[in-house]
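Yeah, one chain of the complex is gone here, protein chain that is, but the others are all in their spots.
Right, subunit A next:
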Amino acid sequence: MFKILKYSFYDLMRSSWSYVYFLFYLALGFVLLFLNNDVSKAVITLMNIIIVLVPLIGTIFGVMYFYNSKEFTELLLAQPIKRSSIFLGQYLGVAFSLTLSLLLGLGIPFVIYGLLESTAIFDFTLLLVNGAFLTLIFTALSFNIALVNENKIKGFGYSILVWLFLAVIYDGLFLMSLIVFEEYPLDTFSLVATLLNPIDLSRTLILLKLDISALLGYTGAVFKNFFGTNQGLIISLFTLILWTFLPVWRLLFKAKRKDF
């Protein structure tokens, strides 16, 4: 498995897409800090970008890589290697290289601009952890879709749809249900609805750590009571881990049964 992981990883490193991704984040980090020069404010702007772009890039990259390395996968399948090692190795290779680009790309400019002395270091770490999780989750989702759909166009379509659903449509449905059921106590409902969507969960986790959480008012207080405690943080991290594991598990499950 580790050999395949290593191979996928180096393959991506050579293919220069990781560099493009890395340079994009590097440029983004520098531009943000250049325009803002305030680390804690830059974290807010960055959050907006991370919760939208990271899942999108993870999705597209995952699908692309899976379809591109299809022949290589088939070659590996002919070898006496466990199927789970092949797919897990490839998945982790892609996910790790994306995560690494994200961490380094954003980490370097922030460290240069004095993150280590600033109080925003914890928020920033949380932001990166969330970004890493989102990468892992959405790459896994896209691998799932690509595995099931032989047709590339269909595969791409479905993955974009999944991203669109979780990033935009889900919030729309969430909003509608909040308005429709406004007569009822909605605190628990909104907590659960937030937990169920990794993008919303990341957004909420980061928002609550920032000054801007004062805008959330009463509902914010309920959220803070939940997410602010250790128990809440553990539950949300557990949810993120679950969100990572379920698609990976399904990927391996499907891969074992698939007739190539």
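The rule we apply is simple: a contact is a pair of C-beta atoms (placed from the backbone, for glycine too) under 8 Å apart; a residue touches a chain by one contact, two chains touch by 3 or more; residues count from 1.
The rule we apply is simple: contacts and distances are computed from a predicted model.
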- Just by its UniProt name, which of "NADH-quinone oxidoreductase subunit I", "histidine kinase", "Nitrous oxide reductase family maturation protein NosD" or "Thiamine pyrimidine synthase" is the chain not shown in this complex? "Nitrous oxide reductase family maturation protein NosD"
- Query: Which of these touches the unseen chain: A:Ser8, A:Thr59, A:Thr135 or A:Thr204?
  - Reply: A:Thr204
- Message: Could you pull out which residues of subunit A are in touch with the chain that's been left out?
- Response: 47-48, 51-52, 167-169, 171-172, 174-175, 178-179, 182, 186-187, 190, 194, 200, 203-204, 207, 211-212, 214-221, 223
